[in-house]
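Worksheet: one structure, shown below.
Shown here: the complex without one of its protein chains, the others still in place.
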Amino acid sequence: MNLSNLLSKVASGELSPEDASAEIRDHGIADLGFARVDLHRKKRCGMPETIFCEGKTPRQVADIVTALKEAGQHILATRASKQHFDAVVSLHPEAVFHESARAITLDVGPLSEPVGSIAVVSAGTSDQPVAEEAALVAERMGAKVERIYDVGVAGIHRLVHHLDTLKKSSAVVVVAGMEGALPSVIGGLIDKPVIAVPTSIGYGMNLQGVSALLAMLNSCVPGITVVNVDNGFGAGVAAAMINRNAK
Amino acid sequence: MNLSNLLSKVASGELSPEDASAEIRDHGIADLGFARVDLHRKKRCGMPETIFCEGKTPRQVADIVTALKEAGQHILATRASKQHFDAVVSLHPEAVFHESARAITLDVGPLSEPVGSIAVVSAGTSDQPVAEEAALVAERMGAKVERIYDVGVAGIHRLVHHLDTLKKSSAVVVVAGMEGALPSVIGGLIDKPVIAVPTSIGYGMNLQGVSALLAMLNSCVPGITVVNVDNGFGAGVAAAMINRNAK
Amino acid sequence: MNLSNLLSKVASGELSPEDASAEIRDHGIADLGFARVDLHRKKRCGMPETIFCEGKTPRQVADIVTALKEAGQHILATRASKQHFDAVVSLHPEAVFHESARAITLDVGPLSEPVGSIAVVSAGTSDQPVAEEAALVAERMGAKVERIYDVGVAGIHRLVHHLDTLKKSSAVVVVAGMEGALPSVIGGLIDKPVIAVPTSIGYGMNLQGVSALLAMLNSCVPGITVVNVDNGFGAGVAAAMINRNAK
Amino acid sequence: MNLSNLLSKVASGELSPEDASAEIRDHGIADLGFARVDLHRKKRCGMPETIFCEGKTPRQVADIVTALKEAGQHILATRASKQHFDAVVSLHPEAVFHESARAITLDVGPLSEPVGSIAVVSAGTSDQPVAEEAALVAERMGAKVERIYDVGVAGIHRLVHHLDTLKKSSAVVVVAGMEGALPSVIGGLIDKPVIAVPTSIGYGMNLQGVSALLAMLNSCVPGITVVNVDNGFGAGVAAAMINRNAK
Amino acid sequence: MNLSNLLSKVASGELSPEDASAEIRDHGIADLGFARVDLHRKKRCGMPETIFCEGKTPRQVADIVTALKEAGQHILATRASKQHFDAVVSLHPEAVFHESARAITLDVGPLSEPVGSIAVVSAGTSDQPVAEEAALVAERMGAKVERIYDVGVAGIHRLVHHLDTLKKSSAVVVVAGMEGALPSVIGGLIDKPVIAVPTSIGYGMNLQGVSALLAMLNSCVPGITVVNVDNGFGAGVAAAMINRNAK
Amino acid sequence: MNLSNLLSKVASGELSPEDASAEIRDHGIADLGFARVDLHRKKRCGMPETIFCEGKTPRQVADIVTALKEAGQHILATRASKQHFDAVVSLHPEAVFHESARAITLDVGPLSEPVGSIAVVSAGTSDQPVAEEAALVAERMGAKVERIYDVGVAGIHRLVHHLDTLKKSSAVVVVAGMEGALPSVIGGLIDKPVIAVPTSIGYGMNLQGVSALLAMLNSCVPGITVVNVDNGFGAGVAAAMINRNAK
Amino acid sequence: MNLSNLLSKVASGELSPEDASAEIRDHGIADLGFARVDLHRKKRCGMPETIFCEGKTPRQVADIVTALKEAGQHILATRASKQHFDAVVSLHPEAVFHESARAITLDVGPLSEPVGSIAVVSAGTSDQPVAEEAALVAERMGAKVERIYDVGVAGIHRLVHHLDTLKKSSAVVVVAGMEGALPSVIGGLIDKPVIAVPTSIGYGMNLQGVSALLAMLNSCVPGITVVNVDNGFGAGVAAAMINRNAK
Partner (left out) sequence: MNLSNLLSKVASGELSPEDASAEIRDHGIADLGFARVDLHRKKRCGMPETIFCEGKTPRQVADIVTALKEAGQHILATRASKQHFDAVVSLHPEAVFHESARAITLDVGPLSEPVGSIAVVSAGTSDQPVAEEAALVAERMGAKVERIYDVGVAGIHRLVHHLDTLKKSSAVVVVAGMEGALPSVIGGLIDKPVIAVPTSIGYGMNLQGVSALLAMLNSCVPGITVVNVDNGFGAGVAAAMINRNAK
């Protein structure tokens, strides 16, 4: 089954939307020619396949959105540009663009009530897009999210007011660039899993985030785990998985 | 309060063990001259301070063990050599050496019943010491641990028999060297948090584990988090923290 | 013999095309001033010299195409932009542009019947241009090629349907970015030479493909060989050489 | 089934060798406690599982040898030290130590007649152990091997006498350290697959073979594929796989 | 003395060109505000100060040219863009732009007769700008230069015709990207100093010339010296210094 | 003047110690054959030449000590082993070995009264040798030094008691390995110059201190300067220079 | 308190500027939604919070400027583009743009008289923007600054005339790219703290300043401290802190 062909048939009236939809749902994988969309991922891994927009054309993103929507799935597309959104929204007016998180969402029905509690903490103003990506994906996966932004170690007293929130979270995502010290400081104060996200923010020898990444991997505080540079998405997924099973 | 002095006084009979013990418990920090032992860590971070033996003399390790034991804490010392253990066991005959995990434990009373379930998976024979370190620390923090060893991607069918165990765990620690592909394969099959531990195993351009580390950071499967190369300890702590709060 | 001068003489009528053509064929090397085109390469290395377009002006590419065509050779130009193609097709209307493979081909006669079987496998949508480059060059060198795209390790079940094809190939080219795990998984299932191509696809610390490259070099599966990042061309040539001699 | 236990039973007379052997053959995987030996690998991947000795104790190597021999497989153990061999030969007197290749072999019957032709070329004296490893593993997999050693680019005339041999091989393994130029020179002269093996030979900034590795990955000659630094084993396997299917 | 002020006075008629010129010549260093031009360098180091245009505005380059010309020096400006040249030629119509070498020259009188012999060799078409820079600067320093272009190791027979020229040179500059093997091959055939210039040409993991640089530093042929990536200028200067003193 | 010869003459009675001493003092540089000792450095740079023992034989160190003592200079030798000290103390019984700082000192008269105040802070037990080296050299250059050890960010409350001391120092040296976060935390709390010293302490990907070095270079707190990994000596000198001029 | 809201209320007349200003001054931290501005930093760390413009929108910079001005603080914004300045100056006409230093300043009253003496030295023309940033920030923090530009080691005699100025400074900032040798040469001649700033100037393998950074970290002259590549700001702050306390 090639979805592009199938959608063309729908467009030309050769196939009814209902029949097309049925045909798509019957198979776990939708073959779009340029991509095989994994429709059963939610069943297998607990989350729908997310569309990573970088390196895809607006048209390709819009086609995958269509396929997932046909299969009855809530949609999240990350690293989306305005161009990607324009292509999607022209076909699906209900799509929403989250500018700071650089993401597109589209709901095929009401989302379930958020549960538990995740804290997303960022060190500086420039780390915010990555933090927002983490927060948004965690929300899409059903978590209640507390955002605590711009509390870097240069003014560590700013962090103190939020200790209670941090201690009550099932997981804490900490986003920081430059020297990446914030996860260590937070991890030393609480007993909950800390997921550290290095960002490529900084100047000079930060090496596009390697500096923060290394600092986080070498944290003297045990129990901190790390995701790739700027990978707010991965951190949000990990935190939501932990939150989902937390009592 | 300097613990070495204090212990000398005990040795010389100047101070009774009871008084010494009381004096130590009164302070959160035991000053050993060469180290300030953080005795209140368990209260703050949910786990007792662990002794990292590498770079410490056998005598220093033994002194810290004594201080922690006096403070009534269960003890875990990682990266311990036989020399470290000999120094400890000569003072504390109840100490146990875990050779494959390169760790020393000493219980000051019965441990609590293990709860929940963590799986620790290793790819190859040589990854086992790191996996054992992760398993042991998780057990010390109260988790029930399933060990699944030597199931690397070169013979992926070996993994299949363990899928049920993996799916029922609250967190899965995956230890792998060389190309570090195992966490991606496992992460693609289950919906639980995967903590990946790269090891420095391999030959040629594995760069002491950088190869596996990069692979894990760049996993195409979202929700995998990573700890430092050979850091079984950190992975075990993170998994135990998740397990402790899991329903 | 300087080809530019020679072509100018043809343009001005000073020299007949037939005489020019003869003069070119007489020498193994055509001196274009900015490049010495190696016309006898096919005899020596079993394949015609391929034009690598990056870093060459459209005009330079067109001139080399002219020289090779005059020498009676089938032509393949890789890493070609639309601008390169425009310059070529304006002189040689029979030239064909392969957009996804970023390549130009021009046949000076019928190609020989494809023989044997090579499989070209890609992990993700974004790896496709590199895979297409490999497939195209292998086809130009006489191989029959099976394309198996978008079967990455995050959903390893997608690969299963293609095992028979892989097992019957004389060589398998596997193209993957991010953690580069796919060649290991495939190499563990078949007994044919696997040529791994890392791509610069990914985000964060993939270091423009170094992550995948290191993973492939460190594969725990023996017998996997590797080409440079994004070097679909090299992989295609290697696979075609193996295929040509396979029984 | 745990092989160590099983072998202990044999040692104590609790189990007859015949029964033990049968029990082992019945399962594809032999569980040695510290390792699960993959006994069906030959069927699946065309070669028996090879024992990589580095990082294993002599005792562990000897136990795996015993398991494989019980399963009726020819044995190859690479990166073997004299200590590894001593442990093996004390149990299996027919084992042979290949000092320059740092390998142990043990035949459970006559080997099949070598077929085809592979050339193994080395640039300098110090590259020889890696070249020998490649040659030996290719021979164990059934190939006829021609050794051409010490023909580096500093005296390129030394290579000329061997061109005919190279041109008749089904695959050529080229082992070189330092600037790693030899594969390019050879690849420019023949039309057969060249597998390049960088070695960690050199002084100063050769970075343990990275210098040669990068040179080989960046070869201007298409069709050269590369294995990891010092990975003669991998190159030998790849060459033997090509050779096995060559006409 | 600030040259900008001084030139402004000349422009406004406040100061005669002759007086200005005398004033400039009196000092070894001309202070342009943004730069102190070293006018006595030729006396000290045997070559006039060369203007490195990258990172300087066209206006700044033109002002330095004016200062050097006033001081009676032949001028060479490297890494010049068309914009730089336009600014210079509008003030000094006798300036010449060398497009392939990306350089501007301006003679304040007849150049001396070229002496000796330097060979400048390049491996590929794309290495030519760097080679031209080397050749031009050597010529400006009085050397006779032979250019031998596009003779890379993939077709090593192309080099043979030029051996005599190479053997008669007082120094040979070899420019190569990708695997950087050409200097080793040439160095193995002649007994003259070889200066190797790595270029940033290549694709994939050439790391902007690091690949070629490492290869050249690790050459198995003794006596090869290396300059920085793409530093044709430095190689030309070094070769000209050697040539000037050669018998 | 060659000092070895000169000292031999003294040993053989050919030259009186007084004459030898005078001869040495007359020259700013003492030529020891293998080293020219810079005796006037204190006048020029404000500190006596320090002997860096690594890579020097015990005998060489002892000879330089002799030369400096003859010239009437207080002596500091860093990175000294027990072997170095034994060679020195056999000739100069008044020499002192500082084991934790790995240094030898020898006073040729009373040291001046310490002035000002420098704080030397270390994060962990293993950072102490580097911290001691910094403290010792600062003391030798006339500074009063406060040592604050083992106050890393994993238990940031340990730092609080020392804030007053830090605020009253003219400069603060902060020594830390692993993630190197401590200088940022301290720098955010005080308004005095912070000199950060990364150490090679840590495990896994700390890359022998690169992790901490990068963190410190990328600190989000302005005004922190950094010295090389493990370079306690350099940090001590810099702090002492600042302290000397502080009011 | 969210400043954006607060400013909107002022704009709409809902709140008087006086009341708004009072409200801002009452809190140490002004919450702008995207940033929490640290208004009490001067009291804590001796300098007002500086605005780092890179990665912030012109509008964001202008809003922070407004907040700091409302709080009665002198303002310095670094890494400012012309666009940033335009946004600021349209709201605050008294703002000044320092083009070479890429900085914006705005005084809320007369600055205090400059004290002490700092020298800022640069090696080449292209290092000047970084040097100017250092000089400007030091001046904003109350220091008298001497600028000594374009005195690199290629013409070391240019440096001699400035030795007296260097010797009288309380701290010397040395800015250099390429081989970064200037701090070593200066540090060898004076007894004052030298703060070295590597710049990303150079071509070929300077690796965006890593070359100069490594040279400075490895200086054979003790007492040199280093800041990050191109971090003129940090060097200026450090020098001003030293200068402020110098007698």
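Should a chain be cited, it is by its letter among A, B, C, D, E, F and G, assigned in written order, with residues numbered from 1 in that chain.
Quick note on the criterion: a residue touches a chain if its C-beta (ideal position, glycine included) is under 8 Å from a C-beta of that chain, and two chains touch if they have at least 3 such contacts.
Keep in mind it's a predicted model, so treat the numbers as computed, not measured.
Interchain touches from the omitted chain, evaluated on the whole complex, reach D, E, F, G. Interface note for the absent chain: among G:53, G:120, G:215 or G:242, the touching residue is G:215. In the full complex, subunit D contacts the hidden chain through residues 125-126, 128, 149-151, 154-155, 158, 201, 203-206. Although one chain is hidden here, its contacts on subunit E can still be listed: residues 44-47, 50, 170-171, 187-193, 195, 213, 217-218, 221-229, 233-235, 237-238, 241-242, 245-247. On the side of subunit F, touch with the chain left out of the figure occurs at residues 29, 34-36, 38, 41, 44, 54-56, 60, 79, 200, 209-210, 213, 228-231.
Just so we're on the same page, only the chains that are shown with their structure count from here on.
Here the CA centre of subunit B is 37 Å from the CA centre of subunit F. A straight line joining the Cα centres of subunit F and subunit G is 31 Å long. Our note on geometry: subunit B versus subunit E, Cα centroid distance of 60 Å, whole angstroms. Contacts with at least two other chains are made by residues 44, 154-155, 187-189, 204-206, 210, 213, 217-218, 221, 228-229 of subunit C. The set of touching chain pairs reads A-B, A-C, A-F, A-G, B-C, B-D, B-F, C-D, C-E, D-E, E-G, F-G, using the touch definition from the header.
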